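Removed from the display is one protein chain of the complex; every other protein chain stays in position.
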Amino acid sequence: MPDAGGPLLPPAGPAAAVPGPAAFADVLGWLATHYNYAIYILLMMIGLYAVLAKGNLVKKVIGLNLLQTAVFLFYLSIGKIDGATAPVVWTDRPPGAEGVPYENPVPHVLMLTAIVVGVSVTAVALALVVRIREAYGTVDEGEILASDEAQEEAESARAEAQEAAADAAGARE
Amino acid sequence: MPVALAAAVVVILLGVLVLLRRVIVGPRLLDRVVAVNVIGTKTIILLALVGYLAGRPGFFLDIALSYALINFVGTIAVLRYYEGRVRRGEPVEEEA
Amino acid sequence: MDAQLPALVIVVPLLAALLVPLAGRRAAWGLVALALLLAFAGCVRLLVRAHALPEGEAIRYALGGWAAPVGIEYVVDRLNALVLTMLSGVAFLVALWMRRSTAREIRPPAVTGYYSVFLLMAAGLMGITITGDVFNLYVFLEIASITAYVLIAMGRRRQALYAGYSYLILGSLGATFILLGIGHLYMATGTLAMADIAAVFAREPQLYDSSVIRTAFAFFTVGLALKMALFPLHGWQPGAYAEAPSATSVFLAATATKVSAYALYRVAFTVFGVRFLETGLPVVRDALLVMACSAIVVGPLLAIRQHDLKRLLAYSSVGQIGYVVLGLALHNADGLTGSFLHFWNHAAAKGALFCVAGALAYRAGTTQVAALKGLGRRAPLTAMLLTVAACSMVGVPLTAGFLTKWYLARGALEAGQWAVIPVLLASSLFTAVYAWRLLQLAWFADEDGPVAEDVPWSMRAPSLVLGAACLVLGVAPLALPVAQAAAEALL
Partner (left out) sequence: MRSTDSLIVRYIARRSVPFIQLYALYVLGHGEDGPGGGFQGGVIFASSFVLLGLANGWGYGRRAAPARLLDPLLPLGCLIYLGIGLAALLAGGAFLEYGALAGSDDPEVRRHWHHYGLIGIEVGVMVTVSAAMATLFFEMARPARVQARVDRVGEEADRA
């Protein structure tokens, strides 16, 4: 398991500067010991892609959730201790398990809070999407923007027509 | 004993892999739903096995129980979605 | 009770937020105003107490009786006492102001809910300011943000829904980055209390070279820049301010983004330490300098082109947040003083301007700039308010905005950043262009609008207090010693 607080990147030696078999081995070694970072970054990028590139508002929310889950995994992986047990008081320890340490409970607690926050954000987001669907009849970002634009144009055209009519009335008087 | 438990875990994980194929390829929505549901059932067993492996079955079983409940409600929710589309005569399968 | 004040200023609005839905429609507004008045009184008392303490000390309050590295701690020092006073003061004034405005803009069954969420947001913003724990900061940041999404989406037009949604997506993205920053910080230092992290840095200065710490700081900066709508990341902000109900716009524009800016100050100076800005990751400091300067120029430039008053003011806020961040990038006493002064100055000026927009929406039913025509004749007090606040935004001497620019300019000279001076001048020029357009319409356009009366006094009085603050803060050296003390305490 990766050690918390260890160097994120392999030491930059001369081998790392020139891409070659040695640098490749370095990257592999980094992956072998720090695969939790690789996984969380990969998940985060998938989520980020969904948030930025998808036009469907619900899919954006799913992407956001993926992003948050990636962060949860990152936190939990930094709290992991090799061979440790779940951080809940273990009263009936069997013989031979006296020396087993607990995992770091702090990241777990933090993520419990973060999950609640994430659920609240998702709830608000979905409620907004429901209301948007009622107001616009679609959940597609492009269609919503186009609909807004059409409305603005119609409004400004109406205002101009009114002004022109008022001017004409003023000219007659 | 731990060896047998670990072997069981491996077998179940293999089963999950096989089921994942069914989730991804389909072909029908119902296939996917059933496959996901079976994966859920396997997860419950997996949780229990991990509990015994860790030597602390007591609260891993609690988690397994809660998971079973959520799995049940979740499956019903997905099937209700399916039922609603069938009732309204909307297409249920994704077009290829 | 005095010892319990740091907890009470948060708990009282929170308690009122829960009581409002139970109290029923009649008692709701009184409860909101009372809770925020109590919170304001508490914050003023905290400000006085924080300044009575010797240099470098702070009021500390351990929640649940658990002392700092284990439990969550509330800390009030000179800097956040200043922000707290601004926050609760503006919240109280907006609470007074919003009764008539919400009655017109929010559907009656939703009004108590609106009040409740408003109080939650005020409590969340004050929580961000007062907490001494980085994870608690994240939680309060999310409370304030989630309530802000709701308050924005309650606007009358359907565009408000989409504006709220866009803010939600980008705000949550920012919050996730902040959460990652906290995670990296915890990974490297093993603690979450701000004072404790600072102690770890003091003990092990080699941590400044660690890539984990640098990543953490980069995540904090990007996340908070998104939350405060710093220039290239301001996309969510104009729509949100323009479509929100008037009371939301006033409160958000006067406080919300500045609290995120405060959080960046807190993280950069208290948690990482000023030395980290200089030696650890100077590239972030330079990037902030460039972002702040471009915000200061581009914000008013974009504002000139707007036809909707609220959207115009929103773009001007994009520029104004640049002033608040500039002090961080300069990190010397004068620069920080200028930025801290701006916490109060901008709250007063922008709050007053959005009050004018709200009054316009209340009377004329529109916020188009063209609706300002003849305001000087129809509503002379509101027009005076517009004039004073606009002058303060431009930075006319004897108004509050001038002091900000003066100290920022001095700070820039001291830091050797000559390029900042033309940036400040250009921004004043551009601001003057759109301010002149507003004033010319209000005073010299000779067309009478359809409405011949001003807004009710319950709306006029709080906005006049904000407008008066623009003048008082500019003429009487009231805020200056407070801001200078806060700046010296940080360095």
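We call the chains A, B and C, going by the order they appear; numbering starts again at 1 in every chain.
The rule we apply is simple: a residue touches a chain if its C-beta (ideal position, glycine included) is under 8 Å from a C-beta of that chain, and two chains touch if they have at least 3 such contacts.
Every value quoted in this text rests on a predicted model; they were computed, and no experiment measured them.
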Touching the missing chain are A, B, C
Contacting the left-out chain: of A:A22, A:A97 or A:L126, that is A:L126
Across the whole complex, the chain not displayed is touched by chain B residues 58-59, 62-63, 65-66, 69-70, 72-73, 76-77, 80, 83-84
Note that chain A touches the chain not displayed via residues 88-89, 91, 112, 116, 123, 126-127, 130, 134
Hidden partner sits against chain C at residues 4, 7-8, 11, 14-15, 17-19, 21-22, 61-65, 107-109, 116
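Keep this in mind: only the chains that are shown with their structure count from here on.
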Strictly by count of touching C-beta pairs, the top pair is A-C
Whole-Å distance, C-alpha centre of chain B to that of chain C, is 48
Rounded to the nearest Å, the gap separating the Cα centres of chain A and chain B is 25
Shared-interface residues of chain C (touching two or more other chains) are none
Contacts with two or more other chains occur in chain B at residues none
So, in the complex, the side of chain C touching chain A is made of residues 135, 138-139, 142, 146, 149-150, 153, 158-159, 161-162, 164-165, 168-169, 172-173, 175-176, 179-180, 183, 186-188, 190, 192, 210-212, 215
Residue positions on chain B within touch of chain A in the complex are 54-56, 58-59
Seen from chain A, its contact residues with chain C in the complex are 4-5, 7-9, 48, 51, 57, 60, 64, 67-68, 71, 74-75, 78, 106-107, 110, 113-114, 117, 120-121, 124-125, 128-129, 131-132, 135-136, 144, 148
